[in-house]
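Right, chain A next:
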Amino acid sequence: MRTEAKVLLGLGLFFGVMCAVYWNWGHENAGSVMMFAGMLLCFVPGGYYYWWSRRMRARPEDDPNATQAQGAGVVGAFPGTSIWPFTLGMGAFFVVLALVFGIWFLVPGLGLAMWALFGGTAEGRRGGTQ
Partner candidate 1 sequence: MSKVSSVEPPALSPQGVSNRTRRWRRVRRIVALPVAALALAGCTVPTFGASPGATTSSQSTFHLWQGFSVGAVIVGGLTTVLILWAVFKYRRKSDRIPKQSQYHIPLEMTYTIIPIIIVLGLFAATMVVENKEVANPKTNVTIDVNAFQWGWKFTYPGQNVVVVGQTTEDPIMVMPVNTDVHINLTSSDVIHGFYVHAFNFSRYALPGVLNQFTLRAVNTGTFDGQCTQLCGLYHSLMVFRVKVVSQSEYAAWLASNANANAAQAAQTATNQQTSSIVPTKPAKSQGNN
Partner candidate 2 sequence: MTDVLDPPVAAHHDDHEHEEHHGPTGILKWMTTTDHKVIGMSYTVTAVIMMVIGGALAEVIRAQLTTSNNSLVSFAQYNELFTMHGSVMIYLFVGPFAFGALANIIVPIQIGAPDMAFPRLNALSYWLYLMGSITMLSGFFVAGGAANFGWVAYAPLSNSINTPGAGADLWIGGLLLTGFSAIFTGVNLCATIFYLRAPGMTMFRMPIFTWNLLITAILILLAFPVLTAGLIMLYCDRHFGTHIFSVQGGGVPVLWQHIFWFWGHPEVYILALPFFGMVTEIIAVFSRKPVFGYKGMVFATLSIGALSLGVWAHHMFTTGVVLLPFFSIMSLLIAVPTGIKMFNWIGTMWRGEVWFSTAMLMAVGFLITFLIGGLTGIYLASPPLDFFTHDTYFVVAHFHSIVMALVLGAMGGLYYWGPKITGYLLNETIGKIQFWFLFIGTQVFTLPMYLLGLRGMPRRVATYALHPGWQFLNQVSTVGAVLVGISTIAFMVNVVYSWKKYPAGDNPWDGHTLEWFTTSPPPHHNFYRLPQIRSERPTWDYNHPGHTAAEHGHHQVHHEEIPAP
């Protein structure tokens, strides 16, 4: 996990330095805020990964001498077919149409979106389809 942490922390450090230089030199608000936020976006997960990397054993994918046998077994849950992404996508579509054509589009939009959120969560808790 170390390399991943270093990538993110390195980027964050770079943005921090750029932000400091830019703010002091140009005093421009929008860019400084955006670069500062970018720095945080890198430091938060990067710091988390770094903290973890010091506490965890090397995963098989971090071990240059790992064998495939070490990776045997369950990797994760990969939900198979699911109607909920399509449903949520259509819900988002109607919500956007509400922005353009009128608020009553929020009825099918939020309706489909809510249905998908509940349905998809329930499906996830069941362990997914096949």
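Note that a residue touches a chain if its C-beta (ideal position, glycine included) is under 8 Å from a C-beta of that chain, and two chains touch if they have at least 3 such contacts; residues count from 1.
Candidate selection criterion: all candidates are chains of the complex that A comes from, given by their letters.
Owing to the predicted nature of the structure, the values given are computational and were not obtained by experimental measurement.
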Numbered candidate touching chain A, per complex, among 1 or 2: 2
Chain A to candidate 2 touching residues, read off their complex: 1, 3-4, 7-8, 10-11, 14-15, 18, 21-22, 25-26, 28, 30-31, 34-35, 38, 41-42, 49, 60-86, 88-90, 92-93, 96-97, 99-101, 120, 124, 127-130
